[in-house]
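With one protein chain removed, the remaining protein chains of the complex are shown where they sit.
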Amino acid sequence: MSLYQVQKLLFELNRDPAIQRAFEADGGAVADRYDLTEEERRALLEPDIGLLYVLGVNGQILMHFAAFKQIAWADYLQRMRDGVRIHGPIRAGVYKMTTGLDEKVAGV
Amino acid sequence: MSLYQVQKLLFELNRDPAIQRAFEADGGAVADRYDLTEEERRALLEPDIGLLYVLGVNGQILMHFAAFKQIAWADYLQRMRDGVRIHGPIRAGVYKMTTGLDEKVAGV
Amino acid sequence: MTLVFSGICSHGPGITGRADLAPPELRDPFYAAYRKMGDAIRATGAEALIVIAAEHFANFFMNNMPAYAIGMADQYEGPIEDPDWLRIPRQQVRGDADLSRRLIAEVQQTVDVAYAEEWKFDHGIMVPLHFLDPANALTIIPANINCQGPPLTPLHRAFAFGRALRRAADAVPQRIALVGTGGISHWPCTPDSGRINEAWDRDFLDRWASADEARLTAYTDAETYADGGQGGYEIRTFIAAAAAAGGKGIVDFYAPIPIFSTGCVVGWSEIV
Partner (left out) sequence: MTLVFSGICSHGPGITGRADLAPPELRDPFYAAYRKMGDAIRATGAEALIVIAAEHFANFFMNNMPAYAIGMADQYEGPIEDPDWLRIPRQQVRGDADLSRRLIAEVQQTVDVAYAEEWKFDHGIMVPLHFLDPANALTIIPANINCQGPPLTPLHRAFAFGRALRRAADAVPQRIALVGTGGISHWPCTPDSGRINEAWDRDFLDRWASADEARLTAYTDAETYADGGQGGYEIRTFIAAAAAAGGKGIVDFYAPIPIFSTGCVVGWSEIV
């Protein structure tokens, strides 16, 4: 249920420039509008892309958030690998990692 | 297309207490977020329930806006009749008036 | 386990919100029949109640208007309307996301539902629950048929939706009850509010009681609009309930109650 709220925040952020501006100005105030755990809130505000990935945020939602945060493609992939290294396999959803922690399938 | 924007404003207002508070504080600022004609904007801010009805706002959306504006049931029905008297039959949608201007089917 | 109950009932915000404006000799027997249906549902030992509603822009808008939707949350809230206006206090209603997921997966084999992990109940669900489950004891699975914003789903698909819900209810371990809630003829939220076409209503209820698909789905939307008003589009919920049951229906109560803005009915069907 709480993962639903994390994903809802990101869905709304990804598609609405007004929320993007509000998030840049005061991410905490935007986060306050959603029913989040402390861990989820921290992952969103830091942002901890690896933890968001492990929490089960759908990759198609997370990818756009990473792009919004100006995170380059190779860095985005590496942050997810690091998330799994630190926090273990994904806890929900269908975006599980099937390759090795040091494998870079597309070379990045 | 513009009627879609009027209805979208009302749909979002009807279901979100935060937008309701914003609308009470500064209706014009809320209206600015939607692509409205001058006539639509005026009808929303006044509010001119009769004109909104004639513009084609779905009754199931308009009824809740009238309740939000503390307009009693009998007054709500009368404002729609007055709208038709002044502006003519509804211009869009399926909520047309089929009774006479002075008819009160349910006695109110 | 199986579908154990299938009924129909009218909704409308006036049924609770304008209670004091209604003639008691019409209102009180209607309320009594409504509550009696609640007793009948409890008597089946139902664990969950599917409410097939026709919501009114509380959740679904023309930016993404699903022909059919089913809720998939552990909790819902309602009413979305001002509680003083509707005279139903705002409350949490218990859902069951896992049960929903199983029902949805089965329904999707034949009917293409949207699923909704949140849902704000409007009077279309809260008014029935106010009478049917005042103790908030049942698990509620909300379902919806778009009866408000054209293009509307054809009546034969509403029948198919009822059949799909039946198949789904029969496939889960729980005892499942179901009600379809709409209006019959009515012109709600217009200056015509209170207009009711009793002859059309009684003819429709006769078809509903027959559970005959051909008779139930013989209306065009233009005919329904002309004879039953835009509120008449909501017959889809009753058609789905009849399809889910499969058997003959019994009208326990029917009366036009103009201040409630709709023909007021309570009835149920044999499950066959």
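First chain written, first letter: the chains are A, B and C, and each begins at residue 1.
Please note the rule applied: contacts are C-beta pairs under 8 Å (C-beta built on N, C-alpha and C of every residue); 3 or more make two chains touch, one makes a residue touch a chain.
Because the structure is predicted, anything quoted here is derived from the model rather than measured.
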item: Selected from C:Pro29, C:Pro66 or C:Pro83 as touching the chain missing from the view; value: C:Pro66
item: Of C:Thr153, C:Asn197 or C:Thr237, the one touching the omitted chain in the full complex; value: C:Thr153
item: Positions on chain C where the hidden chain makes contact; value: 59-60, 62-69, 101, 104-105, 108-118, 151, 153-154, 157, 161
item: Those residues of chain A which, in the complete complex, touch the missing chain; value: 4, 7-8, 11, 14-15, 53, 58-64, 67-68, 73, 77, 80-81, 84, 94-99, 103-108
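One rule holds for everything that comes next: only the chains that are shown with their structure count from here on.
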item: Chain centre separation (chain A, chain B; CA means) in Å; value: 41
item: Approximate Å spacing (C-alpha centroids) for the pair chain B, chain C; value: 26
